[in-house]
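One structure is given here, and the rest of the page talks about it.
Here the complex is missing one protein chain, while the rest keep their positions.
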Amino acid sequence: MRWSAAAPSNCCAIWSRAEPSRVSTPLASSPNGGAGNGPGRGLKIQFSEVEKRYGMRLALRGVSLEIAAGECVALVGHNGSGKTTLLKIAAQLTRPSRGKIAFQAGENPLSLEDVKSKVGMVGHHTLLYEELTAEENLIFFAKLFGLENPAETSRQALQPVGLSGRAADLVRTFSRGMRQRLSIARALLASPGLLLLDEAGTGLDPEGQHWLGATIQRLRDSGCTILMSTHGRNETQGAVTRAIRLEGGKITHDSGAGGDPKQILVMAAVRESGEEGEA
Amino acid sequence: MSTEAQTETANRAVISTPSILAVFLLLAAASYGALIWAPTESTMGLVQRIFYFHVSSAWTGFVSFILVFIGSVAYLRTRALKWDWLSVASAEVGVAFFTVVLVTGPIWAKPVWGIWWTWDARLTSSFLLWVLFVSYLVLRTLVEEPERRALVSAVFGIFAALDIPLVYFSIWWFRTQHPQPVIGDGGSLDARMGWVLLLCWAATLGVMTVLIRLRYRLEALRAEVDAYRMEASRNA
Amino acid sequence: MAQASACEHWVDNRSELLQETPQAEACATYAGRTGMKNLNFLAAAYIAIWLIFCGYVLSVARRMANLKDDIRRLKQDGK
Partner (left out) sequence: MTLARAAGVILSKELRTEFRSRELLGTTAVFVLIVIVLFSFTFNPTSSESRRFGPGLLWLAFLFAGSLMLQSSFLREQTNDTLAALRLAPIDPFSILAGKITANFLFLLLVEVILLPVFAVLYNVAILPVLAQLLLILALGTIGLAATGTVFSAVAAQARLRELLLPLLLLPVLAPVLIASTEATIAILRDPPELSLVWLTFLSCFDVVFLTAAWMVGEYLLEE
């Protein structure tokens, strides 16, 4: 109930599944949202022969992948199949042991430094400071991203995730779900052109998952490129335009840019429920 | 990776017999010079002959630690693990040479000053450098993953190497204010003593080169084992 | 013998440690006269040097042998 009660009327769009006609709806009411929106907003990513070694373990074994601007790609696969590593490399948190990664905005190649301000990430961990309040966390990251008017931006970012009422509370006191929502708000703060989600749905209640799905869809419609790792069945999969299956650090299935992701997603869901059954 | 590691080891595997022979000849010449050819120092007597290998070991230890610095910087720049191998090999060999300095120092001090250890500037700095690079080696044992280990130890190696001149200056200034008997002063330096010292330095440098190459080879072998293990896990 | 103990005393008395003092010279000649006695110290030093390096080479050789064993075993497992 906290969710909807706190959501202001101008954010209603995110509650209903966004229609294609809403393509240009600005991201919530973020003051920076307008600037980066539109078809030129999303980033194009290119992985070429990316390999990542952790000591003796090969997490990625030569992944080559091109993701066009505005695609919403779901990564599926078992734990340890390389999903998280791929996301970390896209976020430049990890440097590949071999191979390259390149970004483009429109036709222009972006330097790896410039990309950083255009990437939002929701990680396995919340990436939040427990000793700071929700608002302080967002203000801190808004400042680091060099956003104008960090206080106002943060306050507005708290609204759609339904945490306005808890803005002054320490993150330490938050439940798993609330943290996850704040974490998502943090990732969306700088209206990214590339959103990386590592199992962003975990810890959210069904309502929250539904909201996340709608948000992803709306972001996709506004041109943002999305790369997310996901479990088999998920509310967040409505917006997916392409699905990729990773196994043992290699791409085994790829529905392709224009293809239908359903089969891979369904297959993943089946496998997962199979695993659950065994477990 | 595996083939690369193999060729790498193959290239480095041979520590050629001629080079070892050359080092042994140098050592023999240096020992002859230090023990027989050089004149006996008048004030300290025979024990002063420790001086040649004591001092040249310290100089050679320095060279090894400079190699640690070079290897560490080069690793951070290139990310080629072979530079990390050079760093660890040099650090171990440098520690061995400073062990020699620390052991021969007291053996010299005892008959001359009547005490085993004097906190003179050179001995104290050597002790500190020894501790510094021993902690470098300890750090290496506490990080599992090769790339990670190479990275953190390169950072620490650079800091430790930068600390060397600071350690020397601080202890030197400190000791000028709190004088102690000086170990490592050759006494009245005859010209022949200078030559013998240089010869000893050449010989210890030769030993250093051989030892570093040996230790480097060990590290290359370790990488090879890792490569095999990785291949095995890939096939599994 | 008296000179020897004077020498030791002199060493303990750190404030006077400058080689130019007459006491230092006396000590130096003491050391010089007993020079041959120091042969055992010289020998000990050279033995210590050899022990350190031989010990080090042995330790490297042992580690190397272990690794070679590992490689042989891994190769066999691979086949």
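So that you can tell them apart, the chains are marked A, B and C in the order they are listed, and the count of residues begins at 1 in each.
Just so we're on the same page, a residue touches a chain if its C-beta (ideal position, glycine included) is under 8 Å from a C-beta of that chain, and two chains touch if they have at least 3 such contacts.
Bear in mind the structure is a predicted one, so any value in this text is a computation, not a measurement.
In the full assembly, the chain not pictured is in contact with A, B, by the touch criterion defined above. Of A:43, A:60, A:75 or A:91, it is A:91 that touches the chain left out of the display. Summary of contacts with the chain left out: across B:102, B:123, B:160 or B:199, the touching residue is B:160.
From the options A:101, A:119 or A:240, the residue with contact to the unseen chain in the full assembly is A:119.
Checked against the full complex, the one of A:68, A:102 or A:127 touching the unshown chain is A:127. Contact between chain B and the absent chain runs through residues 76, 128, 131-132, 135, 138-139, 142-144, 148, 151-152, 154-156, 158-160, 162-163, 166-167, 169-171, 173-174, 177.
Interface with the hidden chain, as seen from chain A, comprises residues 88, 91-95, 113-114, 116-117, 119, 121, 123-132, 136, 140-141, 143-146, 186.
Going forward, only the chains that are shown with their structure count from here on.
Two chain pairs, B-C and A-B, are weighed by contacting C-beta pairs, with B-C ahead.
A summary of chain positions shows that the Cα centroid lying nearest the centre of all protein Cα atoms is that of chain B. Centroid distances from chain C, each centroid being the mean of CA atoms, peak for A. One finds 64 Å separating the Cα centroids of chain A and chain C. In chain B, 229 are the positions where the chain touches two or more neighbouring chains simultaneously.
In chain C, no residue touches at least two other chains. Only residues 1, 144-148, 226, 229-230, 233-234 of chain B touch chain A when the two sit together in their complex. On chain C, the positions that touch chain B within their shared complex are 7-8, 11, 14, 17-18, 28-29, 31-32, 34-39, 41-42, 44-46, 48-49, 52-53, 56-57, 60, 63-64, 67-68, 70-71, 74-75, 77-78. Chain B meets chain C in the complex at residues 31, 35, 40, 42-47, 49-50, 53-54, 57, 92-93, 96, 99-100, 103-104, 107-108, 110-115, 179-181, 207, 211, 214-215, 217-218, 221-222, 224-225, 228-229, 231-232, 235.
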